[in-house]
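For this depiction, one protein chain was excluded, whereas all remaining protein chains were kept in their positions.
Now for chain A:
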Amino acid sequence: MENKEKGFRIAVLSGKGGTGKTLVSVNLAALQADSAYVDCDVEEPNGHLYFPMEKEAKTQVYSPIPQVNDDLCNGCRECVDFCRFYALAYINEKVKVFENICHSCLGCGLVCPTNAITFNNSTVGTVSTGKHQGIHVYSGSLEIGKASGIPIIKELLKKSHKEKRLVMTDCPPGSACIVMESIKDADYCVLVAEPTIFGAHNLALVHELVSLFHIPYGVVLNKCTDSKNPSEKYCEENKIPILAKLDFDPELGKLNSDGKIVVWEKEEYRTIFEEMASRIAKEVGHETVVGIER
């Protein structure tokens, strides 16, 4: 039970969106009586559509943005020269701040010799928490037009870290910095892949990523048909454990596209996901981690 007491974190990722990452993570979370689900895809969050929150608590996430006091500024331009993100410019004898490209490193405030720079909190997005049918839901949302969701992901992870239960983390697509943030503290990674050459190519990218982080992992092959499956071939060649194969099924697709939790809708899908969960438990080597309690 040791793992369970400090919470066990499973990150679900894919080289690209649309592979069924959210389908896998919400349904695995839904198998457990009191699991937690964290949606780190703050650019296009979808998990809350499957787990609409009862009594949702919303908090704003802020980043400190420089504010220049023109009376104190002596026009030395130290701040402008320091900023490697080109977020500051000296125009018409005033320092102008380009808020949307500021990385909030606070460096300009450090270098200013006249203390003309202070920092104001600017909203970058929100974090919502709540429960749906006993599942603890965490969801973040980046404000339109803002460049980086990292402060929101950090806040989501900080909040969900206190969880002492199974935590399913639904990662953003791709393999860039925001994905790294999401998987950094994961105990296990589930990679979801489509049966196309796109799917196999993207799988190879995330495979490289989880290998870099030395996190144990396995693959769920989604939308399988009778045709050749380049992703499956990739798994075999690279000796990656296949946790489950989900067949292409219009009925599952329809339920999922309507925002339904398929393991709650049909016994047949419940069995499929329970098998997936027990396979993960076996891979992790800890039967209690993904116990089936609901």
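Before moving on, here are some points about what is shown:
Going forward, contacts are C-beta pairs under 8 Å (C-beta built on N, C-alpha and C of every residue); 3 or more make two chains touch, one makes a residue touch a chain; residues count from 1.
One rule holds for everything that comes next: contacts and distances are computed from a predicted model.
Remark: of the listed names "Aldehyde dehydrogenase (NAD+)", "Sugar ABC transporter permease", "Homoserine O-acetyltransferase" or "4Fe-4S dicluster domain-containing protein", the one matching the undisplayed chain in UniProt is "4Fe-4S dicluster domain-containing protein".
Set against the missing chain, the residues A:Gln32, A:Ser122 or A:Ser175 yield one that touches it, A:Ser175.
Only one of A:Val127, A:Leu209, A:Val263 or A:Ala281 touches the absent chain when the whole complex is considered: A:Leu209.
Screening A:Thr19, A:Ser35, A:Thr129 or A:Ser160 for touch with the missing chain picks out A:Thr19. Across the interface with the omitted chain, chain A contributes residues 15-19, 22, 41, 43-46, 49-50, 82, 84-85, 103-107, 110-111, 142, 144-150, 172-180, 194-198, 201-202, 205, 208-209, 212, 225, 227-228, 230, 250, 253-254, 256-259.
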